[in-house]
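Every protein chain of the complex appears in place save one, which is left out.
Labels run A, B and C following the written order; every chain starts at residue 1.
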Amino acid sequence: MSEVRIGVIGTGVMGTDHARKLAGGIPGARLTAVQDFDAARASALSRELDVIALAQADDLIAHPEVDAVLVCSPDGTHAALGLKAIAAGKPVMIEKPLAAERTEAEAILHAEMAAGRRLVQVGYMRRFDPGYAEMRRVVANGEIGAPLFLHCQHRNESSPSYLTSDLIIASSAGHEFDAARFVLGEEIASATVISPPEPRHAPGRKPQFIVLQSASGAVVDIEVYTDARYGYDVQAELVCETGTLSLRPGPPTSLRHAARDGLVVPGDWRARFADAYRLQFEAWILSILTGRTNEGSTAWDGYMTMLVTDACLKAWRSGARVEVEQPDRPAFYR
Amino acid sequence: MSEVRIGVIGTGVMGTDHARKLAGGIPGARLTAVQDFDAARASALSRELDVIALAQADDLIAHPEVDAVLVCSPDGTHAALGLKAIAAGKPVMIEKPLAAERTEAEAILHAEMAAGRRLVQVGYMRRFDPGYAEMRRVVANGEIGAPLFLHCQHRNESSPSYLTSDLIIASSAGHEFDAARFVLGEEIASATVISPPEPRHAPGRKPQFIVLQSASGAVVDIEVYTDARYGYDVQAELVCETGTLSLRPGPPTSLRHAARDGLVVPGDWRARFADAYRLQFEAWILSILTGRTNEGSTAWDGYMTMLVTDACLKAWRSGARVEVEQPDRPAFYR
Amino acid sequence: MSEVRIGVIGTGVMGTDHARKLAGGIPGARLTAVQDFDAARASALSRELDVIALAQADDLIAHPEVDAVLVCSPDGTHAALGLKAIAAGKPVMIEKPLAAERTEAEAILHAEMAAGRRLVQVGYMRRFDPGYAEMRRVVANGEIGAPLFLHCQHRNESSPSYLTSDLIIASSAGHEFDAARFVLGEEIASATVISPPEPRHAPGRKPQFIVLQSASGAVVDIEVYTDARYGYDVQAELVCETGTLSLRPGPPTSLRHAARDGLVVPGDWRARFADAYRLQFEAWILSILTGRTNEGSTAWDGYMTMLVTDACLKAWRSGARVEVEQPDRPAFYR
Partner (left out) sequence: MSEVRIGVIGTGVMGTDHARKLAGGIPGARLTAVQDFDAARASALSRELDVIALAQADDLIAHPEVDAVLVCSPDGTHAALGLKAIAAGKPVMIEKPLAAERTEAEAILHAEMAAGRRLVQVGYMRRFDPGYAEMRRVVANGEIGAPLFLHCQHRNESSPSYLTSDLIIASSAGHEFDAARFVLGEEIASATVISPPEPRHAPGRKPQFIVLQSASGAVVDIEVYTDARYGYDVQAELVCETGTLSLRPGPPTSLRHAARDGLVVPGDWRARFADAYRLQFEAWILSILTGRTNEGSTAWDGYMTMLVTDACLKAWRSGARVEVEQPDRPAFYR
């Protein structure tokens, strides 16, 4: 195979962005089909990009001109679609989360193991962000010693009204959990959650402060504040035995204007992680073409992130520290 | 009074620094006497600075040419000396902590209230650091909304071998507790402590991660890492409803040299807080001359910081969240 | 055409880098052939990348499986190869400079105009660097007013011994001249050159300070220091009427280690401009596929940069301000 033909399921904001990128912007990839439960939306995009529109996700997965599937549909459909792609023997990238329910995620693990080869990648794109990748590299080679702390801040400019305090843990924090496991290279052992007061402009939605401890004891603290008003901002500082490494915000220029000197903060995540999305796709395509694995999140990673999420929700409800369940990691996922 | 004549008790590293500064560097202050349990040390300094050396702290406090007393002797002596200064009706600045034991601190509160005027200031100099002062100002005037988070990092280059994991909480973290109360302008309600592993180069001494929650619910997290090797580094980020404010490290220049571009990190706290110490002395002297209060730590502040410390130690030992005792604040200290 | 087949002439350091990138890393591009005057070098690369090796540049240009040509051979060969590509009707990207001699450059302009379509692009990749692109955007839309100053610094870690003071102007400064014309969107009118002393570690090679003035009067000052030891560093600050915009150095992380806090400075330009090279290739390929122009340097740009260079050399030799020749810009290049 010298080219991977891709079908995209779900053409909402993110699916549309991805489809446009895959239609010509990723070496070795060719977009061939799109599908959405809203047929008109899929149809419009298919005309724009000159690809097939299919009415049913099953038809897309089965289509002979689709070598690999990208799942961008609502969270509740992820697992079922992932299982169908596995059944069809086709590589599938699933936007986070892997599944809505734990049993679904376990079904995917079993199906993939039964298939005998890695077919599933979860779209935790931060692993491909040059900043997080550098943090991982520095932990792996130990050049400033072993990790002691990982301080994380995740801020959105504003959030939709359906986002509730528990969804901030269950959904918004997911990228942080995966990033912590990736950077530290180990599992998360326990979780504690403390909530500051609601900001007055976002009643009913508490920011969250999540403290995890990894298997080796490193402390990971995560601020999630989804209504920070000033912009979209993701920060992290890794503290190792003899030094620290921090993310630097992305802008390629610094502006002095109107009594301020510094960076323009973007309103959403797209500019911040544009490189990460591109590099994630390039790595995925290369893996499909060569059979070699990449740094991306596996089904196991997606599953463990769900268990961390479960522990955080329990910790939040109870006010106590909660251990994260630690199922045995199958050899297949080592 | 147009000039305040000061006696310094304790001429170790910090007492000597302070004495030199007071001997000519602070408007309205004049150093007149020094005392140390090591008479030779006090005597050498008295000759250098052309002031009296006294053998006994009591004599210094009582001396007619001493209008105000600065206590820099070991922690265990702070309370007794503070009480004597109060008894003599002389203003006293006590290096942190206010006292070694809670009952001692309470004795000071009672004595000062009995004296009927504020005589005690505790040397938590960060309140006079321009960065912390700006944080306090921004909280007080609400220009970016109410505080939600205060992220703090306190790192030393290295530490003496007597510093143990519990002393990191009991002693090193003290400045952070006072700074949090000062910036937020309210009491601390609860404490949780989580310890990452010991760094290999400092066995027997765990870094600490302390999570406080203030009366209004703001979350304060404090990393204390006393063996960070790369230098002395104090960071803080205040997160309010619509913006954040961060400390900027101090150097007035940025260096590009030897494959690095950035700041030189000092080895200890003196350069970092030189301005804060000077401004603290200036404010203290001005208060003595005018009778007006300043932003400095009162005996009440010193006492409450001790109660926060007690709660942190209990939280560390138990692994659970511990409420901070909240004695009624006397009208005298409002 | 859905794919552009590319042949690379010259497989030195830069040609090899480019060839590897084109062999799979650029959407729509396919590397098909390489050539070098050192046949063994070309042959080794052809085996590594599984493409044809050709003995003669002419054969590569003429080859039916080569749709477009990338010229990375020595400067003296650029013009002749460019002319042959034009004669063959094939798009050609020429690494800077466009030509070694002015008459050669003029021959290219005439040949391209005679061909009736834009075939030549010069590899001044900074135009595709996100930082310079943002500067250009800000000038073009006038959001901080008209440009008054452009301060530029170009520093290399070290340089080969053949680099002399005049070559610093004639060769190293070329990227700066093109970048200034690009950012300001106008021609350079005059040049003044002042040389500081030679650094002791690089005898015989003076750093240069070049001051240009644009057609509208904006002042462009350029420091070129090719032996700065601490690393490769390109800086620029654009000063407009009501604000300034500065390049930010590239690293995605900031390091605190060994008494320093800041960025790691790379030793050469490859990491700094990796994105610019990639985006330049993507834009070139897209232009070939669609026939639409891109932001890249045209033959006219390459020619005008040569005239700026000539004026700078004269200014350096004479110590006086020298006007840049201003030939009429043909309608073809507007």
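Heads up, the rule we're going with is that a residue touches a chain if its C-beta (ideal position, glycine included) is under 8 Å from a C-beta of that chain, and two chains touch if they have at least 3 such contacts.
A quick note: this is a predicted structure, and the numbers were derived from the prediction, not measured.
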item: Residue among C:P74, C:P196 or C:G267 touching the omitted chain; value: C:P196
item: Sole contact to the chain not displayed, among A:H110, A:H257 or A:R278; value: A:H257
item: Touching the absent chain when the full complex is considered, from C:E223, C:E282 or C:D301; value: C:E223
item: Per the touch definition above, residue among B:G10, B:G82, B:P97 or B:G131 touching the missing chain; value: B:G131
item: Touching residues (missing chain, whole complex) on chain A; value: 230-231, 233, 249, 254-265, 267
item: Chain B, residues in touch with the chain not shown (by the definition above); value: 24-29, 129-131, 134-135, 144, 242-248, 250-258, 263
item: Residues belonging to chain C that touch the chain removed from view; value: 145-146, 148-149, 151, 153, 192, 194-197, 199-201, 207, 209, 211, 213, 216-219, 221, 223, 225, 228-230, 237, 239, 241-244, 319-321
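By our rule, only the chains that are shown with their structure count from here on.
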item: Remotest chain, chain A as reference, centres from CA atoms; value: B
item: Computed distance of Cα centres, chain C from chain B, in Å; value: 56
item: Whole-Å separation of chain centres (CA-atom averages), chain A against chain B; value: 43
item: Whole-Å gap between the CA centroids of chain A and chain C; value: 37
item: Contacts with 2+ other chains: residues of chain B; value: 230
